[in-house]
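One structure below.
Of the protein chains in this complex, all but one are displayed in their positions.
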Amino acid sequence: MSTVKIPIGPQHPALKEPVNFTVEVDGEQVVDAKVRIGYNHRGIEKAAELRTYVRDIYLLERVCGICSHSHTTTFVQGVEELLDEEVPRRGLYIRTIVCELERLHSHMLWLGVAGHEIGFDTLLHYTWRDRELVMDFLEMISGNRVNYAMNTIGGVRRDISKENIPKIKKGMDIFRERLNYYLKLCINEPTVLKRTQGIGVLPPDIARKLGAVGPTLRASGINMDCRKDDPNAAYDEVPFDVVTWDTCDVFGRVAVRILEMVQSCNMIQWLLDHLPKDEIRLKLKRRVPEGEVLSRYEAPRGELIHYIKSNGSDKPERVKIRTPTLANWPSVEYMLKGGYIADVPITIASIDPCLSCTDRITFVNTEKEKTWTMDLESLRRYGIEFYKKNGR
Amino acid sequence: MGLKDKLVTWARVKSPWVFHMNTGACNACDIEVIAALMPRYDIERFGIILVGSPRHADVMIGTGSITKQMTPRFKRLYEQMPEPKFVIAVGNCAISGGVFKGCYNIEGGYDRIIPVDMYVPGCPPKPEAIIDAVAKLIGKLQGG
Partner (left out) sequence: MSEPEAEKAKPKPKPSSKEDEKLKAEIEKAFGAAVEVWIPRAKRIFIKVKPGDHRKVIQWMKDNWDVQHVTTISGVDKGETFEIVYHLYKYQGYRTYPNIKTEIPKNNPKIETIVDILPSANFYEREAHDLLGIVFENHPNLKRLILPDDWPEGVYPLRKDWLPEGVE
């Protein structure tokens, strides 16, 4: 059996991001895979120690543009715990509403990108058009489509006005109808099924052993969700179900994300109906007493954790961030084994990787001593052609 | 301008081909660039196509501050673009480093490495601002 080592520098499908994989292949099948990350390392943890807590909110918001509110929520609730202060209920509810709106926009973005990966560009255009509905609501509430700057230490910065509440609720009804359409589409459309069923299989015991999180883990039947296990903000009050699926493959991850979006629509409507009459923020001290806190939140991609240590001044001693994508990389290495080269883009995309960097995929045929490069765009086209030829 | 030059300028103005490059950003600017291509804003009605390789591109749209690892690759990609080429730096990070100025592993803004033609400020700039920048660039192209 002759194997060929292929370095892959993937990009997040439409969002070129770098990660470098070295993939060993035998013919068309992948035998082994190793990941090398770090092309988007910006030194944020160090910068967070040199800035005050308030400035850190704006720094951490830009760790990732797609889940910016997740990072600020986790950070701010950690600092609030260190200060031992209760945020007013209305502030918590609004924080949760924006969290769920972010989940909607992130999953919808992913659905379009996954469609693009399997050559289903119509899905990309449809989903991103529907996503604009959520972006409009985010702009209505916070003033910006991305990087909303809603969180502050002690609550949220803006209120949701009475006139906007019925508009958002009606928008959620429309969105839910579109989601039902996408669910029917994914279950019935043969192209989608053939490119996602049985691909990127991750059995539940391996998923737990390798430390997978988020929809990747829930599609393998494990119901781990920080919103239920360690509820923060208003999650201990709003009723919702943890969505799991037991096919352990890429199709399971698609299904989990669509159903989670339906749950989010329901949650947003419930929260808007039950918004308490209250303040939205407390004015808190700038100096944080010495202590340490573990702050956790279920970001759209999985469990996000901030470990914050304070030293009595207005700057943190240590901010440790572990994003969900880092936890999922070992699972990707496992999932690529045994699949075809053509499945590589959709398998990597199925964990919804959040990196930033572009890199190339270098193919090395050690037997023939030949090297050639393919960027992810070409690899994606290669995959589509491969499946067309093989009757999929 | 001779006939050949006029033809080439007309082709470029009618349909600039764009290459999107992310050099270490948080993705906020990237999703707004992609949103500009999507049905709501639809930059494609101006004849703009996103291409996968710098060798086919007239315009590079770059987002993100440059990490030290990306600097040599970035220069290489810029050199692969055929003349005449234009660069649009989208977002505060591409202009000056943005929030990450002063962090280790960050080089800074784009104009430290390559010449930039258009700066689009914002964190992130809205798709309308990006379309405005491309339209202004087309106007510049028309000027010869």
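Order of writing sets the labels: A and B. Residues in every chain begin at 1.
Convention: contacts are C-beta pairs under 8 Å (C-beta built on N, C-alpha and C of every residue); 3 or more make two chains touch, one makes a residue touch a chain.
Here the structure is a predicted model, which means the values were calculated and not measured.
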Fill in: Residue among A:V79, A:I94 or A:M224 that touches the chain left out of view
A:M224
Response to the item:
Across A:K309, A:K337 or A:R381, the one contacting the chain not displayed is A:K309
Discussion item. On subunit A, where is the contact patch with the chain that was removed from view?
Written reply: 37-39, 41, 43, 45-46, 50, 81, 86, 88-90, 208-211, 222, 224, 229-230, 236, 273-274, 276-278, 294, 296, 303, 305, 307, 309, 317-318, 320, 322, 326-327, 329-330
Worksheet item: Given the full complex, what residues of subunit B touch the hidden partner chain?
Response: 67-69, 102-105
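In this section, only the chains that are shown with their structure count from here on.
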Worksheet item: If you look only at subunit A, which of its residues touch subunit B in the complex?
Response: 11-12, 14-18, 38-44, 46-47, 58-59, 62-66, 68, 109, 124-125, 128-129, 132, 135, 145-147, 354, 356-359, 375, 377-378
Worksheet, complete the sentence: Residue set of subunit B touching subunit A in the complex reads 20-32, 34-35, 38-40, 52-53, 64-65, 67, 69-70, 73, 98-100, 102-106, 123-124, 126
